[in-house]
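On to chain A.
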Amino acid sequence: MHVGLTHYLVVSTILFCIGLYGVLTRRNAVAILMGIELMLNASNINLVAFNRYLAPGAVGGQTFALVIITLAACEAAVGLALVMAAYRSLETIHVDEINVMKW
Partner candidate 1 sequence: MPKVIVDWLYVAVFAFVGTIMAALPLGIVWLLAPRADLPQKTLTYESGVIPFGQAWAQFNVRYYLFALIFVVFDVEVIYLYPWAVVFRQLGAFAFFEMVIFLLILLVGLAYAWRKGALEWT
Partner candidate 2 sequence: MDWLTEILKAALLTVVVFTYLAVVTAMIGVYLERKISGWIQARLGPKHVGPQGLLQTVADTVKLLQKEHITPRQADVLIFNAAPIMVAVAGLLDWVVIPFGRIGERVLVVRDLNIGVLYFAAMASLTVIGILAGGWSSNNKYALLGGLRSASQMVSYEIPLALGILWVAMIAGTLSTVGIVQAQAQQGGWFLFKLPQLDYAGAPFGILAALTFLTAATAEVNRVPFDLPEAESELVAGYFAEYTGMRFALFQLGEYAEAFAMAALAAIMFLGGWLEPNLPAWLWITLGLAAVLVVVLLLITGASRDLLIRPILILAVLGAALCVVMFFGVQAGRSPVLPSPVWFLTKMFALVFFLIWMRWTYPRLRLDQLLNLSWKVLLPVGLLNLLITGFLITVVRAP
């Protein structure tokens, strides 16, 4: 059996859903960010796989994957800075305990 586009898409779908599960069920803000990183990785697999199988002559997909990696790094930097700020003022990084904005 040959490895084709759908194989990669299936793996990336599973990875995406694992990440989504993490985002939905974790209390710890850092763990939620880790879930988001998994989801971004899944999207990158898609981009590179589409590049390889649907437009093998160009490098557009890989270029976009690099941009996504950049954005993931920025997102992690700012998101984790927010976590640090929340921890310093509220003494917790559990999102269900951060409730000062509720009223």
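Behind the choice of candidates: all candidates are chains of the complex that A comes from, given by their letters.
The rule we apply is simple: contacts are C-beta pairs under 8 Å (C-beta built on N, C-alpha and C of every residue); 3 or more make two chains touch, one makes a residue touch a chain; residues count from 1.
Keep in mind the model is a prediction, meaning the values are calculated, not measured.
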{"item": "In-complex contact of chain A, chosen from 1 or 2", "value": "1"}
{"item": "Touch list for chain A against partner candidate 1, complex", "value": "66, 69-70, 73-74, 76-77, 80-81, 84, 88"}
